[in-house]
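Since the structure comes first, as structure tokens, the remarks are kept for the end.
Only a single protein chain was left out; the remaining protein chains are all shown in position.
Labels A, B and C are assigned to the chains in the order they are written; within every chain, residues are numbered from 1.
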Amino acid sequence: MAELQHLSTHVTYADITGDTAIFRLKDEIDLHTSPDLRTDILGALTKGEVKKLVLNLEKVPYVDSSAIAVMVEALQKLRKAGGKVYLTNLSPRVKGLLEIARLDSIFSVVANEADVAAS
Amino acid sequence: MAELQHLSTHVTYADITGDTAIFRLKDEIDLHTSPDLRTDILGALTKGEVKKLVLNLEKVPYVDSSAIAVMVEALQKLRKAGGKVYLTNLSPRVKGLLEIARLDSIFSVVANEADVAAS
Amino acid sequence: MTTPALRMDLTSNPAEIASARKSIEAFAGAAGFDERATADIGLCVNEAIANIIRHAYGSAKDKPIEMHADMVADAMMITLRDWGNGRMPDLNKSVDPNTLCPGGLGLPCLKALLDGLKFEPQSDGMLLRMTKRKR
Partner (left out) sequence: MTTPALRMDLTSNPAEIASARKSIEAFAGAAGFDERATADIGLCVNEAIANIIRHAYGSAKDKPIEMHADMVADAMMITLRDWGNGRMPDLNKSVDPNTLCPGGLGLPCLKALLDGLKFEPQSDGMLLRMTKRKR
């Protein structure tokens, strides 16, 4: 897509179709790399009528709180429009951090991308 | 076996049947742990009529030169009796060290234990 | 000081956080911490350094941070020294998942995952002491 050309190296795939934006991410995301990811993700939310943001974290072994903060910020924006953030394919370590942060319930955590439609 | 009771924690299985002694090893082996392994292996060679020593390294991700030295010492002993040392299931890292040490040709490197009989 | 002891000289550049995290995790793994505790230690070091960068140094990228770690009996003692504003963080704040505020997650992580957490203001910065026991 023209709108998503200069993506962070942590984005392996990005697609906006209808009201759904999908990002597949990779590698460890910490304070060094989360700012670029923030630009990509929040940027996508300003285009079109996105209501569902899907972050596929299958290839992400590790995130720190700055990556979680990006997800929370996206959720803030989407909630105003009645939208949701879906997190898919979480590794145990990433799931663990969401639990410590007591944020596992504010996101829609699903097994994989296919389950987003079903949810 | 009675003779192989107090084995190093790096030995998960040991068997002497006829002229063949098999050791399955595990974990990283360096100067800290190779002395116990040396005791086990050279000890086994003094019992009975061992001519084939099989070291299965499938669960060994790493060895240093002190572990290689144990293998060489075993080979020295066995060669006097016309015997051989078989190394099976080598990880790329362990194989790499044997190559650097130019010792890959003095051992009988085979894919797995079944290939020992065939060789 | 007990050995082995690990020390890292870092700069307040977010690019160096990964190096600190991976090194301390390897050190913890070699010291016998299980996978879970090792990951916790790595995350705490990450979060503590991120806080120093952002709060003690106001995101300046060229300031020194010293990390030190060793084992005392069954516990890893980690210190982080900075020469920043020396301000005490408010340790009583907790996360309210309902306010949906991005941020405020670092200190709660440290409190949840560590066995000991102590900020000791210095005349010229801060000394943070973290303790993690094997369980």
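Everything that follows uses one rule, which is that a contact is a pair of C-beta atoms (placed from the backbone, for glycine too) under 8 Å apart; a residue touches a chain by one contact, two chains touch by 3 or more.
Since the model is a prediction, treat every value here as computed from it, not as a measurement.
Every shown chain touched by the omitted chain in the complete complex is listed here: B, C. In the complete complex, the hidden chain is touched by one of B:31, B:81 or B:111, namely B:31.
The residue touching the chain not shown here, chosen from B:21, B:44, B:57 or B:70, is B:70. Across the entire complex, the residue among C:26, C:72 or C:91 in touch with the chain not shown is C:26.
Touching the omitted chain from chain B are residues 28, 30-32, 64-66, 68-70, 72-73, 75-76, 79, 93, 96-97, 100-103, 105-106.
Interface residues of chain C facing the missing partner chain: 1, 3-11, 16, 18-23, 25-27, 29-31, 64.
Convention: only the chains that are shown with their structure count from here on.
If you average the CA atoms of chain A and of chain B, the two centres end up 49 Å from each other.
Contact of a single residue of chain A with at least two other chains is seen at no position.
In chain C, no residue touches at least two other chains.
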